[in-house]
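For this depiction, one protein chain was excluded, whereas all remaining protein chains were kept in their positions.
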Amino acid sequence: MSSRLNVAVIGAGYWGPNLARNFRASSEWNLAAICDLDLERARRVGDSVGGVPITASLDEVLHDPMVDAVAIATPARTHHPIVLAALDAGKHVIVEKPLADTRERGVEMVERARENGLVLMADHTYCYTPAVLKIRELIEEGALGDILFVDSVRINLGLIQPDVDVFWDLAPHDLSIMDFILPGGLDVTSVSAHGSDPLSTGKACIGYLAMPLTSGGIAHVHVNWLSPTKIRQMVIGGTKRTLVWDDLNPQQRVSVYDRGVDLALQSKETADTRAANISYRLGDTWAPALPEREALANVASEFAAAIREERPARTSGESGLRVLSVLEAASASLGAYGAPSSVASYIKEVQEA
Amino acid sequence: MSSRLNVAVIGAGYWGPNLARNFRASSEWNLAAICDLDLERARRVGDSVGGVPITASLDEVLHDPMVDAVAIATPARTHHPIVLAALDAGKHVIVEKPLADTRERGVEMVERARENGLVLMADHTYCYTPAVLKIRELIEEGALGDILFVDSVRINLGLIQPDVDVFWDLAPHDLSIMDFILPGGLDVTSVSAHGSDPLSTGKACIGYLAMPLTSGGIAHVHVNWLSPTKIRQMVIGGTKRTLVWDDLNPQQRVSVYDRGVDLALQSKETADTRAANISYRLGDTWAPALPEREALANVASEFAAAIREERPARTSGESGLRVLSVLEAASASLGAYGAPSSVASYIKEVQEA
Amino acid sequence: MSSRLNVAVIGAGYWGPNLARNFRASSEWNLAAICDLDLERARRVGDSVGGVPITASLDEVLHDPMVDAVAIATPARTHHPIVLAALDAGKHVIVEKPLADTRERGVEMVERARENGLVLMADHTYCYTPAVLKIRELIEEGALGDILFVDSVRINLGLIQPDVDVFWDLAPHDLSIMDFILPGGLDVTSVSAHGSDPLSTGKACIGYLAMPLTSGGIAHVHVNWLSPTKIRQMVIGGTKRTLVWDDLNPQQRVSVYDRGVDLALQSKETADTRAANISYRLGDTWAPALPEREALANVASEFAAAIREERPARTSGESGLRVLSVLEAASASLGAYGAPSSVASYIKEVQEA
Partner (left out) sequence: MSSRLNVAVIGAGYWGPNLARNFRASSEWNLAAICDLDLERARRVGDSVGGVPITASLDEVLHDPMVDAVAIATPARTHHPIVLAALDAGKHVIVEKPLADTRERGVEMVERARENGLVLMADHTYCYTPAVLKIRELIEEGALGDILFVDSVRINLGLIQPDVDVFWDLAPHDLSIMDFILPGGLDVTSVSAHGSDPLSTGKACIGYLAMPLTSGGIAHVHVNWLSPTKIRQMVIGGTKRTLVWDDLNPQQRVSVYDRGVDLALQSKETADTRAANISYRLGDTWAPALPEREALANVASEFAAAIREERPARTSGESGLRVLSVLEAASASLGAYGAPSSVASYIKEVQEA
């Protein structure tokens, strides 16, 4: 299979043009069509990438035997019917985050893709930035040792969304990145969510997620629409080294610190001897050079590779489902005044399947 | 009462020398004695401030009729007996944080001081830094409007303490500052604590506290001994402006942002009209000049003023008790896997008394 | 004159597409044509802005009576003939920096524009960024007082240019900005240039310009192609306040410091009394909010306004000439081992004309 794959972009709103531009620029893809109910909007996108066919009919796209795959950038509540229709029409699918608007619908989508033997990829774009790819690589090769904690802050004076709270708006980024970089994925069994809506907008504008990691340690996310300053920072502590990703520092986005606490554990010890065996490392800092490549170009390549190699994408439907599961549990915790809420166990079933 | 007050410093360990130096330099105090069981240690401190009398006997200090007040810088577990003895001897007391090692003991100390008509001051040193004094002043005069949220981060590669976890070691700073700057003090009825001890040191090294404010909004604290980088930052969001205190940026510690979200609230509205009435302010930033004065010099002045004016200190025993109450509730929440835990209601009783 | 003006963009290389896009988006302009000897390149630019006519013939453009103005983005050595031809054809002209490749040619261009009563505008794009517009406004209204010094640093691991040294590549930015914001323009009578070519590339890769300001004080520029880190910072000291423009800090690009030195000057004084009369201000810092608008959109508006109002553009040909004059003097100083070199006096003649 050496020729280009054909893809249609469904949805010409905010994100669609970016998908269109990157599929258009890719040497692995032929951008076959732009589909939007608003034909004028489709036309603008089609023109901007140099004259791609447009249509207002999803059916037309799905029944076109030339189309190998669809990229869906429509509102979250429409993902479920469109993705199922595409999978039933034999198309591979990449879909915007979040995978669906409920976990249950996400499960159905993931199972349908498996049954039909098709790729269902979550467009977790951030995972394909040079910084996150490097972080995954470093963790994979053991540069950080075992992971002790992950702390993510994503705050900004952000647009208050009409339909979702700050957790569903921003946390999918943090959760999908954690799922991507952690050795066992985002493996958590419960989540505590603390939110606040101090302006009475009708939804949480400030949110915190605390998640004990099954492997030990803790993951935490702080999202906030009301911060005057912009922070996008993730600290990943390991037994060997600790990494700080500061996405807003283009001159040094990723720093790896050879600093930390060492415990000389012994067979028999008490609290006192334990304290005596603690030592502190204050070693060098290292900031790897990062290639400059647009994340969506990497997304397009990965989608093509998954299809050709008949394997799940690195950000598979299952990863999208894990994110959904945490978000649903977070909403439940929020309703229970922050009491820990179980994350649905399908995560494991899917992993083991 | 225009002459100098006499003070003895009890405890010549880590913090005692700082207290001694500042009382010595103050025009309102006469440093009468340094008291420590380890007489050699007392001597070193006494010498360093120019030859102050030393003693190993607490009794001697407490029975000296010339001594008006004592400053206690001994380990937390000894605060209760020493403070009670001092109060019973008719001495005004300033005591290191935390006020006591249990809330119950703190209550006894606060009540004893009240019964005896003496000043019991908590040495919440941070509250007397030029930055925090300015923040309190700005909030008091309404520059931020109503407070929507307070988010505090205090992380560092810190010394793992032998006897306390990261909450009891670091969070007293954040909690006492919040108690100092918030219009109604740290008025919270429950706290959720999430901690982690990924290195199996026997106590939490990473901690998060979420506290809904009674006035609306939320307070949150992140403390961490395992971070390779040092962050000491507090964001205080208000309806009018938002303030960021970055304690590690000497060139601009306090920034006030005229940025935020405005809601044009109306008598009748639905979720849809509400969204339509949101607007965003993107105004100027302003960083007030801060005077340069050592916080402990301000502490010494405030202690003297409270005694002379026969009023509670700005960081009174009650404020130390509010901090203790939150810490105890946090420990309870920690034991309950992060479920919200009630903060003991004595806070209010004391406030109303 | 309420209808749109017609403009043709000459040169479809690096900068041409940006000009085309902004004229296309402007409500004051009609983008009439893209002209480039390389017709394919012209076509790509024409397509990207939605189908604008293209041509390889400059003559055709200049003889088209519908064309009111041309925007020239060709190599510097071609500016002189193209601009003169355009002016002789009665077209208003905006031209890339530098105005010309020699000062003498620049003078001819400026004079021709004046003789023909046409607008000749230098595309000093930086001057139209929100930050620089705000700085000019602040200086104009006296917020800084009298200007004491201007220090500009523009360093980066930059592309070593085949035809020009680092002075001619980067310093036009700094010089044109200084000319724009200083009350009397860039009014200097001599310049000392210090350069270095430590890699033997055949031209200076590191450069410093020192220029005593006629009004008192000094202006200085540091440009460098070999710095591993990127700095774009200008400090503008005034008798009342000092301003720092950090172009790479999107969260606080412009800061105004109420800090400085005050001299209480008296009629009779000696060196000793003078010292006694120095005091230091350590006041607040203020960072004005900046609107978000692309600089080239402002450039397009200003070009249209200058034409309609029959006045020189804010970055006129004369300002381009002042920049050229300093660059030529800098090259002379460089050849004289850094000895100060006179800046040609035409600056004043033009100003007074």
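The chains carry the letters A, B and C, assigned in the order they are written, with residues numbered from 1 in each.
Note that in this section a residue touches a chain if its C-beta (ideal position, glycine included) is under 8 Å from a C-beta of that chain, and two chains touch if they have at least 3 such contacts.
Remember, it's a predicted structure, so these values are computed and weren't measured experimentally.
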{"item": "Omitted chain's touching partners, listed by label", "value": "A, B, C"}
{"item": "Identified contact with the non-displayed chain, of C:23, C:126, C:180 or C:257", "value": "C:257"}
{"item": "Contact with the hidden chain (one of C:75, C:90, C:117 or C:202)", "value": "C:202"}
{"item": "Among A:159, A:248 or A:287, residue touching the chain not depicted", "value": "A:287"}
{"item": "Residue of C:133, C:244, C:295 or C:323 touching the missing chain in the full complex", "value": "C:244"}
{"item": "Residue among B:215, B:229 or B:301 that touches the chain left out of view", "value": "B:229"}
{"item": "Positions on subunit B where the hidden chain makes contact", "value": "47, 50, 229-230, 251"}
{"item": "Subunit C residues touching the omitted chain (full complex)", "value": "148-149, 151, 155, 157, 159-160, 162, 190, 192, 194-196, 198-202, 205-206, 208, 210, 212, 216-218, 220, 222, 224-229, 235, 237, 239, 242, 244, 257, 259-261, 263, 265, 271-272, 274-275, 278, 280, 282, 337-340"}
{"item": "Touching residues on subunit A - with respect to the absent chain", "value": "252, 258, 282-289"}
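Everything below uses one rule, namely that only the chains that are shown with their structure count from here on.
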{"item": "Cα-centroid distance, subunit A relative to subunit B, in whole angstrom", "value": "40"}
{"item": "Whole-Å gap separating subunit B and subunit C, where each centre is the average of the chain's CA atoms", "value": "53"}
{"item": "Subunit C, residues touching no fewer than two other chains", "value": "none"}
